[in-house]
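Of the protein chains in this complex, one is absent; all others appear in place.
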Amino acid sequence: MIARLGRGVPEPAAVGLAALVAMAVCAAAIGENPLGLLRALVLGALGDTEGLAFTLYYATDFIFAGLAVAVAYRAGLFNIGVEGQSLVAGVGLALAALASGGAPSWLAILVASLAAMVFGAAWALVPGWLLARRGGHVVITTIMFNFIASALLSWLLVDPMRAQGSMQPETRPFPPGASLLRLDDALVVLGLSPTGSPLNASLALALAAMVAAHVFLFRSRLGFETRVFGASPTAAHYAGVASTRVILIAMGLSGALASGVAINELLGAQNRLILDFSGGAGFVGIAVALLAGNRPLAIAPAALLFGFLYQGGAALGLDYPRVSPQIVTAAQGVMVLLIGGLLGRRR
Amino acid sequence: MAMENILSFLGAALRLSTPLIYACLAGLWSERAGVIDVGLEGKMLAGAFAGAAVAALTGDVGIGLAAAVAASMTLAAAQGFVEVERGGDQIVCGMAVNMIGAGVTAFVGAALFAEGGRTPALPREARVLPFVWGQDALTLGAFGVAAITAFILYRTRFGLRLRAAGENPRALDAAGGSVRATRHAAVAVCGLLCGLSGADLSLAQAAGFLPAMTAGKGFIALAALVFAKWRPGAALATCLLFGGLDAAAIRMEGAPLPFLGVIPTQAFQALPYLMTVVLLAGFVGGARPPAAAGQPYRRE
Partner (left out) sequence: MPALGAPPALRVFGVTKRFGAVVANKDISLDVARGEIHAIVGENGAGKSTLMSILMGMVTPDAGEIFVDGVRARIRSPRDAAALGLGMVHQHFMLVDTLDVLDNVMLGAEGGALLAAGRKRARARLADLSRAHGLSVDPDAIVGDLPVGLRQRVEILKALARDARIIILDEPTAALTPDEANDLGLLMRWLAADGASILFITHKLNEALAVADRISVLRAGAVVATHAAAATDARELARAMVGRDVDNALSRGDGPPGRTLLEARDLTARGADGRARLSGVSLSLRAGEIVGVAGVAGHGQSELIEVLAAMRRMESGALALDGEPVDAAVYDPARARALGVAHVPEDRSRHGIVGEFPAAGNAILGRHRDRALGRRLLDPGAIRARCADLMERWDVRPRAPDTPVGRFSGGNQQKLVFAREIEAGPAILLVGQPTRGVDIGAIEAIHRRLLALRDAGKAILLVSVELDEIFALSDRILVMHEGRIVGERATASTDRREIGLLMAGVVERAA
């Protein structure tokens, strides 16, 4: 399915397979049974409703992050700052959510989500502006902005935004209304057994964002201009495409999409602002977007693959205490390196 | 501040600068040859882990250092293969190296020592220890490496070709030089220096490896490289400055400054990144990377 949708990349399925092989080799290297390990990985991620729900929950983050990377990439901008944009989006979300006490739930959610998008977009717009107006290389500036965002969040949570009387670097819990519908809540209402996962309505939002990104890039005039600019800034200039506008729109959209990670994690699961809540999803987004060939509709399957790997990796620890879940990060790195090489050959 | 305090501050600044200097010069070698490297962090981490793990297992600091360099250079070789031979996207490959570095060190560490990815605390004989003015050989070596880098870059045939490979690889090719060999060599040196940078973290500054112990130093080094406009002397100076900031942050934690009051530690942590962004924005004179940096070379 990924292979069909992601026509831009040769054999992504083979790349996924290579990652599994890499993990099996790693397992064998430390004296574990590779097949048993892979079986545990698959069962942990897909074997029961809890695993499945967690897989989808992680995939939700990765869809948002992957879309964020892909939309910017189509404009020729390698946005490595999705991680930082998610973090700053989380700050905006928390400020709005914490202030929403007494508001009806739908309004609290709407305002908190919008605040997240605005903050995420704003954090991405600064590197965009620096590129458009001052020629600052977007890869470097977005990397720098990740660290600045992380320092900012850490300062906010140990000082001004920390819950009174708490020693933890986190805010007080959001008011009850500021929380997205969880699958488990729905299941309980229906009299079914809950999955024990924080899977929530963000997944639907992620899928909607995916379709919207596709329509934007491939059907709208602005999307056409974005892609022309990404493929050839000189031809875009000839075609009357205003570069500043395209850069700012692409980075703004990218940052807004990155805020989806904050929505899923904070409004869907944590219900408070905590340190490093995005957990590296912004970087996984790079791998997801690459695997999907930066095609929005191929992002969901690619994100699902990574959701599967992350949940499977986390579940491994039960049966294989010696195997660190970080094995997935290593496999992800191998995949990205392979895709990088394949992409290079194609050009 | 008493003399003693000043000296101890300078000593701390030097120590904290050391891994940055190695990593920044590593990036300089690679990028001056036209290979952008955002994967310094991953190679440093690999070096830090391999150094500490092997030193812990053998009890020999020399073997540990060699292992650190070997691990980092292995990653660099893989990276270089995809980038130079396959023409892979250099940013993508660098990010991949970071992921591999973070993942493999944590995974192997957990499997080998079962201490949540840490290596056991290293005994004195398995560490790089200070021997003169409270500084160790790696710190002193960093200055030597900076000088050697400048010499090779500007005074030797290899350096000339390296700069040509980074500015106009076609010209080098047409003149009979090998872009491939030059870039491979540059990436290998980059791996070597990243290994030393990582070894400094786990064998000199700490007595062992902690997961993710590089904590963004690879990216600070990258920032320093931009700040130094890809020149060796300026790279050394910038890393000393950034190391000094780090030392000042630790020293001043919680202590109020005149006029400014208490400055949060996070502000100091973010300062190198902010300074680089400001420089990149062209507010303090432009920084122009090597013209061919980031572009795979292929004959027409």
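Each chain carries a letter (A and B) given by its place in the written order, and its residues are counted from 1.
Just so we're on the same page, a contact is a pair of C-beta atoms (placed from the backbone, for glycine too) under 8 Å apart; a residue touches a chain by one contact, two chains touch by 3 or more.
Computed from a predicted model, the values in this text were never measured in an experiment.
Participant: Identify the visible chains that the left-out chain touches across the whole complex.
Facilitator: Across the whole assembly, the hidden chain touches A, B.
Participant: Tell me which residue among B:10, B:140 or B:160 touches the hidden chain in the full complex.
Facilitator: Touching the chain that is not displayed is residue B:160.
Participant: For the chain left out of this view, which of B:172, B:207, B:221 or B:280 touches it?
Facilitator: Only one listed residue reaches the unshown chain, and that is B:172.
Participant: For the chain that got dropped from the picture, name the residues of chain A it touches.
Facilitator: 215, 219-221, 224-225, 227-228, 231-232, 234-235, 237-240, 242
Participant: Can you list where chain B touches the absent chain?
Facilitator: Contact residues on chain B toward the absent chain are 154-161, 163-164, 167-168, 170-177, 291, 299-300.
The definition used in the following text is that only the chains that are shown with their structure count from here on.
Participant: Cα centroid separation between chain A and chain B, in whole Å?
Facilitator: 28
Participant: Can you list the chain B residues touching chain A in their complex?
Facilitator: 38, 42, 78-79, 82-83, 86-89, 91-93, 95-104, 106-112, 114, 117, 211, 216, 219, 222-223, 226, 264, 266-267, 269-270, 273-274, 276-277, 280-283, 286, 289, 296
Participant: Which bits of chain A are touching chain B when the two form their complex?
Facilitator: Interface residues on chain A, with respect to chain B: 26, 30, 78, 80, 130, 134-137, 139-141, 143-145, 147-148, 151-152, 154-155, 159, 283, 286-287, 290, 322-324, 326-337, 339-345, 347.
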